[in-house]
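Before I ask anything, let me first share the structure, which is written out below as structure tokens.
A protein chain is absent from this complex, but the other protein chains hold their places.
Our next item is chain A:
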Amino acid sequence: MEDRRAVRKKSGERGLALLAALALVLYLVFLVLPLLLSLRSSFTNENPLKASNDFVGLSNYTEMAGDDQLKASLTFTLILAFGVTIAANALGVGFAILLNRTSLSYRVMRTVAFLPQVLSGVIVAFVWETILTQNGLLNTALIKTGILDEPYPWLGSPNAALFSIGLVVTWVMSGFTTVVYLAALQSIPLELHDMASLDGVRGTQRFRKITWPMLAPGTTISVTISLITVLKLYDIITVLTGGGPANSTQSTALYIVKLAFTSDRVGYASAVAMLLLALSAVVALTVTSALRRREISL
């Protein structure tokens, strides 16, 4: 009996080791290795159409200081990331509170709320394009109801395009944030609410004093992941505006791809990618540590 248990334990360990090794290999091959190759490339003048590349030291990094397109893309990306994160999390909390019921209809609505997150970004963007384009559903509806006299360029002017992209990405991210906050809501002990009721704490006060503080762990996850997702956004913008008009909605990720495969500047594109990686890491670490401190203080 003892021997059999030991064999079973050993074979279980082997299985776990196999899975862990496979995950490690995949992680090394598909994440760490490309990252290191990209880092190496960022110190060269690599061009996909040249057989050999030269080491250029830090010149790609110093060039970034004077790159107006890069600055514009970073500004756009940061505005979008923080704007979407705030909006999607506010919506997520709201939807989660509304959908935090047990009946079947609410369970169906929860699935519907998560739907935008399940769909591919490209599909989402194509759907919204038919809504937001000059002759799209939104303009048609607004003109037919007499709100507008002529079509509004939702994707055709820099500010409107920023708003429109923000709207679409917020819609997509709200599916994710809703599920995170729903899970967080359901982990709040019922006793707390019962005690609050006995003490006469209701409505907004109960949300402020109990629900919101108890959502803190969920907020940390939701805010961090939302920020990181939007900081590397590529697909939705490519389909909706292609970075236009006049590069006004060009995210840094889109700029990197254009540098590498339109301007043939893979080396410089790699340096910009390293910058984006560092920026994402700094933003994520800062926000996470601030939110963690908040969790502890609560």
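By our rule, a contact is a pair of C-beta atoms (placed from the backbone, for glycine too) under 8 Å apart; a residue touches a chain by one contact, two chains touch by 3 or more; residues count from 1.
Just so we're on the same page, contacts and distances are computed from a predicted model.
In the listed set "Sigma-70 family RNA polymerase sigma factor", "ABC transporter substrate-binding protein", "Electron transfer flavoprotein subunit alpha/FixB family protein" or "Porin", the entry agreeing with the UniProt name of the missing subunit chain is "ABC transporter substrate-binding protein". Annotation: of A:Y61, A:F82 or A:Y152, A:Y152 touches the absent chain (contact as defined above).
Considering the whole complex, the residue from A:T111, A:Q205 or A:S263 that touches the absent chain is A:S263. Hidden from this view is one chain, which touches chain A at 13-14, 17-18, 21-22, 25-26, 29, 47-51, 133-135, 150-158, 241-242, 244-247, 258-259, 261-266.
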